[in-house]
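Every protein chain but one is kept in place in this view of the complex.
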Amino acid sequence: MAWNNYDVIARDGDMVQLLGKRHKSHFIRLKTGAIFQTHRGELQHDAMIGKPWGSRLVSHTGNPFFLMRPGLSDIITEIKRNTQIMYPKDIGYIVMVMGIGPGVHVLEAGTGSGALTTAFAFLVGDTGKVTSYEQREQMHNLARNNLRRVDLLDRVDLKLGDVLDGFEERDVDAVFLDLPNPYDYIPQVKASLKLGGFLGMILPTTNQITRTLPVLMENNFAFIEVCEIMLRYYKPDWERLRPTDRMVAHTGYLVFGRSVMETPVMD
Amino acid sequence: MAWNNYDVIARDGDMVQLLGKRHKSHFIRLKTGAIFQTHRGELQHDAMIGKPWGSRLVSHTGNPFFLMRPGLSDIITEIKRNTQIMYPKDIGYIVMVMGIGPGVHVLEAGTGSGALTTAFAFLVGDTGKVTSYEQREQMHNLARNNLRRVDLLDRVDLKLGDVLDGFEERDVDAVFLDLPNPYDYIPQVKASLKLGGFLGMILPTTNQITRTLPVLMENNFAFIEVCEIMLRYYKPDWERLRPTDRMVAHTGYLVFGRSVMETPVMD
Amino acid sequence: MAWNNYDVIARDGDMVQLLGKRHKSHFIRLKTGAIFQTHRGELQHDAMIGKPWGSRLVSHTGNPFFLMRPGLSDIITEIKRNTQIMYPKDIGYIVMVMGIGPGVHVLEAGTGSGALTTAFAFLVGDTGKVTSYEQREQMHNLARNNLRRVDLLDRVDLKLGDVLDGFEERDVDAVFLDLPNPYDYIPQVKASLKLGGFLGMILPTTNQITRTLPVLMENNFAFIEVCEIMLRYYKPDWERLRPTDRMVAHTGYLVFGRSVMETPVMD
Partner (left out) sequence: MAWNNYDVIARDGDMVQLLGKRHKSHFIRLKTGAIFQTHRGELQHDAMIGKPWGSRLVSHTGNPFFLMRPGLSDIITEIKRNTQIMYPKDIGYIVMVMGIGPGVHVLEAGTGSGALTTAFAFLVGDTGKVTSYEQREQMHNLARNNLRRVDLLDRVDLKLGDVLDGFEERDVDAVFLDLPNPYDYIPQVKASLKLGGFLGMILPTTNQITRTLPVLMENNFAFIEVCEIMLRYYKPDWERLRPTDRMVAHTGYLVFGRSVMETPVMD
């Protein structure tokens, strides 16, 4: 059962997002008798268990916190990481294009700290599956802990090792590559992906795009889409509505393709 | 069973995306004996049934088509509509922020032609549920047909009528409003949404935002987020990589809030 | 004297922008006795001469036109062209970075239809100078006509021919390249540009950038800046304020550098 199975009130064992001043978030799991400690004071878990979601609590030093169920975007943004993680703006679009949802088997390389893995695992449900390769042992273990913390580990098969020699899986519905050199893995993807299935990638630089595109063509990936997603926040002040002063200018370019039987020589 | 349950080969009853020249898409459902007709020629359904996905077919006039499993984004973009539909770039981000996935019960008003409803229904799976209100009978019926076509109608409760007097549902996980006057429906949303749950909206104009924000505050919605998502495509030419000449500049502003027990007077 | 020398009323010889329905512009030069003809009817020049700027006129078929002094942006956007012209959004930023203004001598290659040349010629004034090379005779002649039409030809030295062997000028204040292969012209620029001076370029593709940057370094151009300018219009409706539906997604990347005596090996 994933972390997002919730009652109207908070219960022992629930994953909780405590939202404090300046939108500062803390994620904890409720446990009878435990104490949440922060530099803004302490809160007894027992004072939260049984409270309705959305309640306002006050620490022993008088600081307010809201008792919230964490959203998917919150979970992903907060993931413990040793590396650049993927952003909800990109993950959301990837999910839409590649059709990641209940029952789907999706293959990922590399795992990183498991942000995208978490989103995939949440979305494929109990009937789907995520297989994710990572060659750095430290990241592999970090992702395992991150997935366990949100109760999604049972939907994920984390594998340690490089995949230059190929993936063990066959006929997966979708493959996503978050690797510095995706152009080295395209034939391996071809062998594991269902014909007609989606391949997706995130690439930080234009050099990686120009190097990857011809390899996609050679391996009969068609209907290529290259794009980038930009997210601009606004200050929610109805008397002075305006975008925030600064924004993230770039996370990565997204490249998608679909595995076909022969290269389309058309249009 | 949703449309995306697929074998390695195309089977009778499958939903098919035929991708022709210039990325032109046709969506059909395979049926023994049927004939697909287009101004680029005819294709026998029997010639597709049993073929591997990704196969290249040729119409009787010599035009090529690829036999593809449709992605979620393709399905949504193609939906039969009488109105502005929502874009995958926006839906993807909505799904991430609001945590729409297997087992979730999400409430929507209004249905429109059912594009967002389709995405929600796909993602909540067999264990979740979508309830969607629409007051225009014509749109209500159109959405019904669109959802039936992709086998997702059994997950959706389509309701005809305005909701100024409130929604019948209680304790839903998330509510999304795609209405010209969302500011008139906030107390009704409050009554139906779980405390701690997510409210989302899409608003085409800044005037709607400035009118809605104070009503959200009055009704104890906190952690408000206002943003917009921009999608820029690139021409996938590795020797001349560059963005396309033109792009969609605006679909709508997204506004999100979370239902809490009291207005946070903090930060 | 440039076209923008104006009195309060329109006079014989003035350059006029007639702004009609749907912001449709016509540029003419007033001449006693002449007739302006359009598919929306005719207007006598004599009926415009002596009228205050901003007057509303009506053609013989009843269509309204406003008598306007053309702005620089209008002039440039309307320039007769056989090729992609530069956009005001890009020209404005180029002018700011490179410090193009009264008294400056700027060198350009290639001229194209003369849009950028027009802006430069307008801004350098009677005390400055623009030298512009073009190797296609047809474009060279088109630019000449375009510049003559706005009375700016006397500030511009249009030269026909390639510059692979170098520019004739020395110690110019700034050089701008609008060429498909700027990387082939960097040493020639170095020889003609004042030390400390600005080099600017517009490049449609990322491939051109990655090929040009190392050549800039080899030739001691420092403080390199690579950027792009995006312009988004809003519908000026105060009850429904929102961006236009579509926008120009890309014109070109701008690259700037400054000629120094040795490559900076620092930071």
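Labels A, B and C are assigned to the chains in the order they are written; within every chain, residues are numbered from 1.
We adopt the following convention: a contact is a pair of C-beta atoms (placed from the backbone, for glycine too) under 8 Å apart; a residue touches a chain by one contact, two chains touch by 3 or more.
All figures in this text were calculated on a predicted structure; none of them were measured in a lab.
Contact with the chain that does not appear here is found for just one residue of C:Gly103, C:Gly161 or C:Pro180, C:Gly103. Within the set C:Gly50, C:Pro64 or C:Gly161, the residue that contacts the chain not displayed is C:Pro64. Within the entire complex, the positions of subunit B that touch the omitted partner chain are 206-207, 210. The chain not shown here touches subunit C at positions 2, 4-6, 8, 19-23, 52-56, 64, 66-73, 76, 88-89, 91-99, 101-104, 119, 122-127, 171, 173, 194-198, 206, 209-211, 213-214, 220, 222-239, 241, 253, 255, 258-262, 264, 266-267. Residues of subunit A in touch with the missing chain: 204-207, 232-233, 238-250.
The rule is simple: only the chains that are shown with their structure count from here on.
Separating the CA-averaged centres of subunit A and subunit B is a span of 20 Å. With centres defined as mean CA coordinates, subunit C is found 44 Å away from subunit B.
Averaging Cα coordinates per chain places subunit A and subunit C 46 Å apart. The multi-chain contact residues of subunit B, meaning those touching 2 or more other chains, are 206, 232-233, 238-239, 241.
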